[in-house]
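Handing you this structure, nothing more for now.
Just one protein chain is left out here, and the rest sit where they should.
We call the chains A and B, going by the order they appear; numbering starts again at 1 in every chain.
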Amino acid sequence: MRTGIRAPVSTAVAIAVGFLVLISLLIPGLEDLRNQILNWAILLAAIALLLGLANLFQVHFNKVRDREKPVYSSILLVAMLVTFGLTLWQGSQGDVPKWIFNNLQLPIETGLMAVLAVSLTIAAARFFQSRSDLMGFVFIGALFIALLAAAPVFGLELPIFTQVVGPIINSLSISAARGLLIGVGLGTLATGLRILLGADRPYGG
Amino acid sequence: MSYQSSQDPEDRLPDWLKALRKRQSEEPKEEAKPAQPSQPPAAEGEDTEPTWLREIRERHRREQPTDEELLAEERALTDTQPTAPIKPLEKRRIETPFEPIELEKPVEKIPEPVSKIPDWLTLDEHGESSAAEETADEFTQPEKRTPAFADMEAEALSPGELPSWLQAIRPSETFPEEDNRSEEMLPSSEETAGPLAGLVGVLPAEPEIVQFGKPPVFSARLDVTESQARHAAAFSRLVAAEGRPREDLGRQVALPTRVLNWIISAAVFLAVLFPLIVQSQGTPRPEVDAVQFAASTNIFNAIDVLPPNAPVLIAFEVQPALYGELSAPAAAVLSHLLDKQARLVFISTQPTGPALADRLLQEHLSAAPSVATGDYVNLGYLSGGMAALRSFTSDPRTATLSAAAAVQNPWQSTSLLAVGQLRDFAMVFVITSEAEDGRAWIEQAGSSLPQGLYIVGSTQSAPLLKPYLLSDPPTLRGLVDGFGGATFYERLRNTDGLGRTYWDAFSYGLGAIVLLILLGGLYSRLIHLRPEKPAAQTEGKSA
Partner (left out) sequence: MPSDLLSQAGIVAAALLTLITLSYAFGDHPVFRIVLYLFIGIAAGYAGAIAIEDVILPQLVFPVLDAWNGVFQIAPADLIVRVVLSALLLLKLSPRAANLGNPVTALLAGVGAALAIGGAVQGTILPQVGAAVTTFNAAQFDLAMQGGHYGESIQVVVEGTILLLATVSTLAYFHFGATARGSQPPLRPIVVDGLAWVGSIFIVITLATLFAGVLLAALSALIERLSFLVGVANMLMGQ
């Protein structure tokens, strides 16, 4: 691990701002200062989003220029520019942007989620081809119970699952999920502290 | 903008110059090829090879087998070699794909990485070496590494194939693709010096003090089991595979498998379509069980005692992908709120959230007087993620609102006149498709809300949100999730809504899925009973 501070300004900014915000969460009276910093962060996050879009545009523009699957990239670029221009022109509440969102974006995105139902069924059906040990059986067993406890099957209610086994699996999974959440929380804490102490510099330091 | 202006000069270049530039940009790629360990040796070296070796090399190149096949083949070929050639340790380290990055001390003894060796030097080496040495080089390559576990296909993750971002986030030696202990520390490593050089499992001939290299550090190492290491390696392969093109995947799937997939797809589609077409409503709805559905009952009870005109904040954190699922429970709960004459105030940290909230109101709740007259407030999109959320929850009136909302000056509306802080809302709901969004609201707003939050969620978010129902101090007071939650809530209210409409299709689709998984599992078990599975044999050996 590199230990030398290569970007003292960036590191100092991250540490100072981070500690200011953290202290403001603990000590009353610093809310105004915190909100000021947060407002800057909100503005910068929006600009960062634009940078991401500019990068996406550049990548696909280069693909069209280099004739690397130009049809797909052209469609992406045209759709992006048209939606961007019309939404800016009419506002997000305008008729055309609403039409594009409701009749083009929403059906595709929901449709992709719907296809996932088939993909996951196929994956679960072929699960034993790749895994047939104890944990595999536990997984499939718990999966069956969780599914059968969710609703009646083919119109028939199965009380053994909905009222007996299902709640047991539910309780166990909640307790284990609690352990996972505590672990995630501790991981977040550790990662955040590493940034605030300058040990991690994800901003290019 | 600069990225656009940088394109212009390129376009103005004459064709011959463009071609030259393109060629120049391709040259370094070609140079870099020999640096990849998985690349075969140069063609010149093959001229001196015996025919049988060339055949194997060509087969190896032609087949480009999967990782498992590759490992099995390497093992088989290694087993046929009666004596492993003796090579200096330094040379082996050149070709090791995962060099420990901490090796600062002996750096002067380690030659330059292969990627920096020019072509002519690499080719010369192959040309000069004898055929036997080349054979040994090729076949003993797996032994040059020190795998953390026996059946791991480390070759699939050579550095040349890892995307740069993965390289960047890869903590040094956290994933045990390679054991970062020195080879001498491993029980089966070869002796590298003295008269016993080349033999495996002997005491070191040299005293430790003369051995160079980084001393092993035990306390800082992650201790992972073989199973965990296999999972980590599988995950790494999965991520690395993301960078590879997958154009021909459809062709690689065998026809019977494709037919099986079609049958599964058709079965699921038909099972869902049938009840929708005949509009059946025969499937029993969940029983009104206050214990089993305590979280949903809490929401019902809290809304039921809500006074008229109470301001209620709705955070509409819904991704368009799950709008279809969430529309049922959200419509059930919102219709209850509207019946109680609650003043609804919408906000979202998703760009598409406000549009989806409007769509839900117009599509399913337009009969409610306040929706028909537009007597609700949409604060719009709250940009900035967690920062915006914290800003809004600590002081809603100074938070940055969207332009459309700011023009309407919502804080002067009757719904929000009495609201100065988040706790001034009678209830705060989060309608969310992702557990992460729900968690963000709980974490950032929980401390500002002594009365707690209520969530209407997707079934995919519920398992990670349920622990918050039992947290101490309580942060989440109630949860309605998915079609099941919607159907139960409608039954509580003695109404029929979207939950009732979809319930039969949900039941039949679920039945088809369970049946297909069961049949698929049985089919897979039958396949596994067959003895001739190369992968299974490999696993058996390693175990």
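Here is the rule we use: contacts are C-beta pairs under 8 Å (C-beta built on N, C-alpha and C of every residue); 3 or more make two chains touch, one makes a residue touch a chain.
Quick caveat: nothing in here was measured; it's all calculated off a predicted structure.
Peer 1: Which of B:Ala440, B:Leu479 or B:Leu492 touches the chain that is not shown?
Peer 2: In the full complex, the listed residue that touches the missing chain is B:Ala440.
Peer 1: List the chain A residues touching the unshown chain?
Peer 2: These residues of chain A touch the chain that is not shown: 7, 9-11, 13-22, 25-26, 36-51, 53-54, 56, 71-73, 75-85, 87-88, 91-92, 95, 97, 99-121, 124, 135, 138-143, 146-147, 150, 169-173, 175-186, 188-189, 191-193, 195-196, 201-205.
Peer 1: Determine and list the chain B residues touching the chain excluded from the picture.
Peer 2: 1-3, 218-219, 221-224, 249-250, 258, 261-262, 265, 268-269, 272-273, 276-277, 321-325, 327-328, 351-352, 380-381, 383-384, 386-387, 390, 400, 402-404, 406, 433, 439-440, 442-444, 446-447, 458-464, 467-468, 470-475, 482-483, 501-502, 505-506, 509-510, 513
Throughout what follows, only the chains that are shown with their structure count from here on.
Peer 1: Can you name the residues of chain A that touch chain B in the complex?
Peer 2: Going by the criterion above, the answer is residues 1, 31, 34-35, 38-39, 41-43, 45-46, 54, 57-58, 61, 65, 91-93, 98, 101-102, 105-106, 109-110, 112-114, 117-118, 121-122, 124-129, 132, 140, 143-144, 147-148, 150-155, 157, 162-163, 167, 170, 173-175, 177-178, 180-181.
Peer 1: Spell out the residues on chain B that touch chain A in their complex, using ranges where they run on.
Peer 2: Interface residues on chain B, with respect to chain A: 1, 3, 7, 10, 172, 261, 264-265, 268-269, 280, 282-284, 286, 289, 292, 319-324, 352, 354-355, 359, 381, 383-385, 387-388, 390-391, 394-395, 398, 400, 403-404, 459, 463-464, 466-467, 470, 482-484, 503-504, 506-511, 513-514, 516-521, 523-525, 527-528.
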